[in-house]
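The next block holds one structure in the form of structure tokens; read it before the comments.
Left out: one protein chain. Kept in place: all the others.
This part shows subunit A:
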Amino acid sequence: MKPSMPMTSTSPLFELLTDQQDGAVLVLSGDWVQGQAHPGFDKLQHDLKKLGPKAMVVDGAALGAWDSILVAFLLQCFNLCRDQHISFHSRALPATAKSLLQIATAVPAQAPLSSVPQPWYATFNFHRPLRHLHKTVRESLEFTGELTIALWQVVTFRAHTRFSDFLGFCHQAGPDAFAIISLTSVLVGMILAYLGAEQLSQFGAEIYVADLVVIGTLREMGVLMTAVVMAGRTGASFAAQLGTMQTNEEIDAIVTMGISPVEFLVIPRILALVVMMPLLTLYANLLCIIGGGIVAGGMGIAPLLFFNEGKDAMTLAHLNVGLLKSVVFGLLIAVAGCRAGINCGRSSAAVGKATTEAVVTGIVYLIIADAAINILFQQAGI
């Protein structure tokens, strides 16, 4: 396609000549190949404006070698002529170059999307996060509203929520998560015990490690670790499931069947997590304390002694604080996951984004809620 290059190449040139009374001829000469500085298009544009012809003929009789740069130049000429209403003709152009030009100009350029004029403040960067925040808040409110309506439907037995779905999600959120919860809980219990023992031994009060582990676990660490694991595991999988259903048009199918996607898809997931979280938390608490006991044993506190001491710290109040938190956290994680999934865009990239969003917002929500609950209980003296 590319004519063989002559040994010595001459630099590419063009010359704009006036032809008849209102025509112009653009004579191209030299080798229009890469590596050759070709004359600027600006100059042609300038000259053409000054001349103001009705028609222009591109003459390629004197052309030497050429490659894409020639066609690119011709295309620019063509577009310029079109914009200035000059009729564009060619003569003696290499046949391939001519047909390439024809292909490039055959499909009319898509009219660029009309851009809506932006107000002045839109050019500042702070507008973007604000708009994002606005969208997030609006979506959250809408979602909360729909959720409330759907819950009311469930309570009054009018919802299209299937019990079998609920059981399935309970299984996914509960027993399937046992292994990882076991691992993290034992380790967190050990970490707690190490931390405490180190400090308490300075006062010769190692035995109180049991109190520290028990209270720390029941009120805080057991439930928090479970929640973080569930946010990464179940919250993310809710978002991915619902996001995929969105891209797959399954959610459209549900809507057109006259079913509320919130009742059908979101409610069973949320209820499942809210029911399973306290159970998982109880299990995590137990393993956390065992983990603490193991470390204490290593430091010379007999297991019996440890559990005896710990038993006194194990009050119903501490346990209830943890369980209350677990319900709240379960709700928040499930809501964050389902909301991200339902509001997911319609591409596979959007599913990935929704999953990330589910985990990040889930963890942020639960830490904020944890702080709020702790402050509240501290004020109330519980």
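The rule is short, and it goes like this: a residue touches a chain if its C-beta (ideal position, glycine included) is under 8 Å from a C-beta of that chain, and two chains touch if they have at least 3 such contacts; residues count from 1.
Heads up, the rule we're going with is that contacts and distances are computed from a predicted model.
Note on the omitted subunit: UniProt lists it as "ATP-binding cassette domain-containing protein", one of the names in "ATP-binding cassette domain-containing protein", "Ion-translocating oxidoreductase complex subunit C", "Electron transfer flavoprotein alpha subunit apoprotein" or "Zn-ribbon domain-containing OB-fold protein".
Checked against the full complex, the candidates A:Ser68, A:Gln84 or A:Asn248 give a single residue touching the omitted chain, namely A:Asn248.
Only one of A:Gly40, A:Pro129 or A:Gly258 touches the absent chain when the whole complex is considered: A:Gly258. Check A:His160, A:Arg233 or A:His318 against the missing chain and you find that the one touching it is A:His160.
Hidden from this view is one chain, which touches subunit A at 88-90, 98, 101-103, 105-108, 110-111, 113, 116, 160, 241, 244-245, 247-250, 252-259.
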